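Here the complex is missing a single protein chain, while all its other protein chains stay put.
Presenting chain A:
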Amino acid sequence: MWFFYALIPCLLRDGVAILPAPQNLSVHSTNMKHFLMWSPVIVPGETVYYSVEYQGEYERLYLSDVWIPSSWCSLTEKTECDLTEDITATVPYSLHVRATLGSQTSAWSTLTHPFNRNSTILTPPWMDVTKDGFHLVIELEDLGPQFEFLVAYWRRESATKEHIKMVRSGGIPVHLVTMEPGAAYCVKAQAVVKAIGRHSAFSQAECIEVQEEALPLALALFAFVGFMLNLVAVPISIWKMGQLLRYSCCPVVVLPNTLKITSSPQKLISCRKEEVDACAMTTVLSSEELFRTWI
């Protein structure tokens, strides 16, 4: 900083101070987001503003006097400029920046080497791997419309059998595969940018396991026991029903012991004579007489 103060007398021309141009221009570009940065111009007690312009290879070759003001960095206080919306072709872009303080403007300070967006750093994409029941689902970070993703997934025990799926955009859950119970699946992904013909490295693989479900086993066991019970219970039930029907419709009449004939019929007939007469008299009573005896 003291260096700038020391230079101030040297910069005076006819008593008018010349604002120094910004120094140390550099471009930082990651995942197709491009930022021009520079060191601040310090003027004590004052706010210095900066303006950035760019020139694509077309302008440089055919319209060398044409520089285009950046979309977001005309008279900005910041010492960085987001040029993502300006650098839209895969050609070298020349960039320059100048400082403004009141009516004073500095000279343009130009980036040493033109910037081509195909030199952007592509990082492995962030991904969230989840399971929804038996479904393997992946959600990748949203890096913008220029990005696609190549997703590779495989069963952990057969790492050589990789399946590939292209995911067109991030920020949306995507179904990869329906998993088999008890198996573990692993997933990795890389970002692909067709506009510059490059891709990132693969992300670290993430593995997810689906448990063997106990419920189907219990159900199977229960079903088996129930089946066996049915095999025994159904015949018994049929037999019982048959018995019930027999008793209801055609009951077997069982004589009480007092009516059971224990002797032969000849013996019964051979009553004594007086007993026969008494038996006979008894049997002659008419129904009217019977009724009187009841009353």
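Here, a contact is a pair of C-beta atoms (placed from the backbone, for glycine too) under 8 Å apart; a residue touches a chain by one contact, two chains touch by 3 or more; residues count from 1.
The criterion applied here is as follows: contacts and distances are computed from a predicted model.
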From the names "GATOR2 complex protein WDR24", "Cytosolic iron-sulfur protein assembly protein CIAO1 homolog", "Interleukin family protein" or "serine C-palmitoyltransferase", which one matches the UniProt record for the unseen chain? "Interleukin family protein"
Out of A:P69, A:G226 or A:G242, which is the one that touches the chain we can't see? A:P69
If the hidden chain were put back, which of A:I18, A:V91 or A:C207 would touch it? A:V91
Hidden partner sits against chain A at residues 56-59, 61-63, 68-69, 71, 86, 88-91, 145-146, 194-195
